[in-house]
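This structure is in structure tokens; I'll ask about it shortly.
For this depiction, one protein chain was excluded, whereas all remaining protein chains were kept in their positions.
The letters A, B and C name the chains in turn, as written, and every chain counts its residues from 1.
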Amino acid sequence: MPRPGPDKTMSLRDAVAAFVHDGDTVALEGFTHLIPTAAGHEIIRQGRRDLTVVRMTADIVVDQMLAGGCVRKLVSSFVGNSSAGSLGELRRRIEHADPEPLEFEEYSHYGLICRYLAGAQRLPFYPLRSYAGSDLPGVNPNIRKVASPYGDEQIYVVPPVNPDVTIIHAQRADRAGNTQIWGLTGIQAEAVFAADKAIVVVEEIVADEVVRSDPNRTVVPAHAVDAVVEVPRGAHPSFAQGYYDRDNAFYRAWSGISRDKEKLAAWMAEWVHGTADHAEYVAKLGEEFWAGLAVGEALSEPVNYGRRL
Amino acid sequence: MPRPGPDKTMSLRDAVAAFVHDGDTVALEGFTHLIPTAAGHEIIRQGRRDLTVVRMTADIVVDQMLAGGCVRKLVSSFVGNSSAGSLGELRRRIEHADPEPLEFEEYSHYGLICRYLAGAQRLPFYPLRSYAGSDLPGVNPNIRKVASPYGDEQIYVVPPVNPDVTIIHAQRADRAGNTQIWGLTGIQAEAVFAADKAIVVVEEIVADEVVRSDPNRTVVPAHAVDAVVEVPRGAHPSFAQGYYDRDNAFYRAWSGISRDKEKLAAWMAEWVHGTADHAEYVAKLGEEFWAGLAVGEALSEPVNYGRRL
Amino acid sequence: MTTSSEILSVVASRELAGKRTVFAGIGLPTLAASLAHLTVAPDLEIVYESGVCGAHPSHLPETIADAVLITGAEAVLSMPALFGYVLQGGHIDVGFLGAAQIDRWGNLNSSVIGDWHSPKVRLPGSGGAMEVMANSREVFVVMRRHDPRSFVDELDFCTSPGPDRALADGVRPAGLGVTRVITELGILARSGPGEELKLVALHPGVTVDQARECTGWPLEVGGDLTVIEPPSEAELRLLREDVDPERVYLR
Partner (left out) sequence: MTTSSEILSVVASRELAGKRTVFAGIGLPTLAASLAHLTVAPDLEIVYESGVCGAHPSHLPETIADAVLITGAEAVLSMPALFGYVLQGGHIDVGFLGAAQIDRWGNLNSSVIGDWHSPKVRLPGSGGAMEVMANSREVFVVMRRHDPRSFVDELDFCTSPGPDRALADGVRPAGLGVTRVITELGILARSGPGEELKLVALHPGVTVDQARECTGWPLEVGGDLTVIEPPSEAELRLLREDVDPERVYLR
């Protein structure tokens, strides 16, 4: 029997207004692929303050949110502009408390993954084979040790993270929030399940039939999603597999932009505060620019799910 | 640069001979879907003894392995013939030690899932929110408690399981062992990663290009697989999504067959010991029978992985 | 004539008013949930233990893993995701469970009759029942037979403990445990930890004494004991024509 799920589609402006509040803990995930940049920019436009941002790879979008004055605390396992250089604002905040200090809670990648795993599973802690002998537990009291009840082994554990809201970017979803991702799927599902609320930003909202033709492709089921937002090219300068490629030139340029406070302020004024929304940002980049990131076709072979005769 | 992986294809006879030894701990997984029946039958034909069998849903194939005299100990979270009745041999072993006792280590589904998760991740234990107040920890000393280091909370934990060999059935794999499953994927990936050796039995071995057209469909990567075995219809009486449907009539018949020791012995003699291999078992069932389990077409819509221009 | 299966399905469906997610096995629970979706809970989604979310089956499924549940579904999840993120993660409003034995606190036995070490009858065991009990916001139990062998003073074995037993074991439970038991005689209910199951409703023509005789503990009666409204024409028509037209489970 057909069961159209509830329609959770919203504009990005409304979704951020409804689900991101001053002082919230906000997780933005996407490992190099499908970084929710458009959502980060909208948070800056709406002037959110005192956020705790959780993100495994704190990269350009985090540096921009820092420059936007949105962030009091960062929880991360890698703070850098990929392999393309430094994050100017982040380094000023940490190295010089300029313009103000940044609280930084530091993990390794798997440590932060395990925090999401614990959060998604409502576990009080999650064990992992990292941290033994590292100086990190000395500067992060959240990293603790537990004795195994099956021998004399000890193991480090991390506590759950349960963001007030998790924001991810994906290739497509239906109106109810069934979200499909291909290529790198990262930690998106766990970050959504760990959160109290979840916003899914997608390249395109598709008909229910498209999603249902391949239910294994659904990384996040509708019941875990609160808002579905269509923002084409919303992951720029990162990429969306099969939609557009990574803007490597912008990654390389970011070190230079962010190193200089005035350049950075000018960039923010022009590209974030100076655009009403992501559609304007996309249009401002221009069709010639986007043609340079266009990708060709490499279709998956269909599989047969079968039909009872 | 093209890199043809090593060819791990073998016959089922050779794979069982090479990787399943008397006294081994053998995990057979597949939750209703893709149950590795053909592999269970080959283990019986080769007369393996004193196995510890790990399987979440101990159902018909386990009852058959018990009847074949292969099993000393069972680790499971559900012992029954789906919703279609009882397992005669299993009940005789447990209720009457007839013809001999069966060691039984009992869990809940998530408890056994967590044992695979711990095994796959080389963790000394895995926490879960089950067992509090249950009588199961009283009869299974492997289920223990740990105090959280983040408050006064206590939580039950289970130890890892690391089978000597895990056997799964899948729709398809390439010769190197990259294994693709759609429909219910269950606990197959974790059961393989937890094991020392892994045998993947498939409906069909496909060209490398088929697998590579959709890498997200690969549930188990080649480096975790030791043998790839092509056995069409090797999951009967369970089903393979898109290949053939479940033989519900056989499930319903099993209670009657297994309740009666002589009937059971006759069935084993005819269908397992009386067939040289699964191809003979399939042929003996006959094409008319298989036509009754045939399924129609419901193809997934292709997705675009993209190609750099 | 209305069958016992029809009555139980309809009564259970009404209890799902306004719920969003239900964890259900095949049979009466899915009939109840499917009917509720058409009546009192339009946004209801059935989540199956096999990992299927948002199924749109072409035929009535015979198992929780039936191929027809997968084709056309909205999502199919792995076991770790289904049990870890969805169930233990707290996304299930109502879990349906059955059992061989239930006690006054809603603790359930699905493991053995007799002693676990040498049982008279070996039953299937927990499966995911323990997880459904520990993690759903509340649990509904549908028991066809209401008799003292099933409604016992003391369980032979506690497979799936309610929150009272969890608390006694030092663990703070996530949900309320069993809140509704729907039987051929009526409805037993409790609102959560610390409370016994009380008789709150009877089918027309059933007496309090009958219910007490069929219950293995001294059954208390709730202050607001009601008579259950029989299935309406509309409910029966939906059940018979839309939910299970071939009467696979409405036998």
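Going forward, a contact is a pair of C-beta atoms (placed from the backbone, for glycine too) under 8 Å apart; a residue touches a chain by one contact, two chains touch by 3 or more.
If you're wondering where the values come from, they're calculated on a predicted model, not measured in any experiment.
Enquirer: Considering the complete complex, which visible chains touch the unshown chain?
Expert: Per the contact definition above, the missing chain touches A, B.
Enquirer: Who touches the missing chain here, B:G85, B:P221 or B:G274?
Expert: B:P221
Enquirer: Per the definition of touch given earlier, which of A:V139, A:A269 or A:L309 contacts the omitted chain?
Expert: Missing-chain contact among the listed residues: A:V139.
Enquirer: Kindly state which of the options B:D59, B:D135, B:E190 or B:E203 is in contact with the chain not pictured.
Expert: The one listed residue touching the chain not shown is B:E190.
Enquirer: Touching residues of chain A against the unshown chain: what are they?
Expert: 31-33, 56-57, 76-80, 82-83, 90-91, 94-95, 106-111, 113, 117, 128-136, 139, 145, 153-156, 183-187, 189-190, 239, 241, 245-246, 248, 295, 298
Enquirer: If you put the missing chain back, which residues of chain B would it touch?
Expert: Missing-chain contacts on chain B: residues 1-3, 5-6, 117, 120-123, 174, 176, 178, 189-190, 193, 208, 211-213, 215-216, 218, 220-224, 305-308.
Throughout what follows, only the chains that are shown with their structure count from here on.
Enquirer: Starting from the defined contact criterion, work out which chains touch chain B and chain C both, please.
Expert: Touches both chain B and chain C: A.
Enquirer: Whose Cα centre is nearest the centre of all Cα atoms in view?
Expert: B
Enquirer: Averaged over CA atoms, how far is the centre of chain B from the centre of chain C? Could you give it in whole Å?
Expert: Here the centre of chain C sits 29 Å away from the centre of chain B.
Enquirer: Can you work out the whole-Å distance between the CA centroids of chain A and chain B?
Expert: 36
Enquirer: Where in chain C do residues touch two or more of the other chains?
Expert: Each of 52, 67, 70-72, 76, 84, 88, 174 in chain C touches at least two other chains.
Enquirer: If you look at chain B, which of its residues touch at least two other chains?
Expert: 128-129, 145, 153, 155, 183, 185, 241, 245, 295, 298
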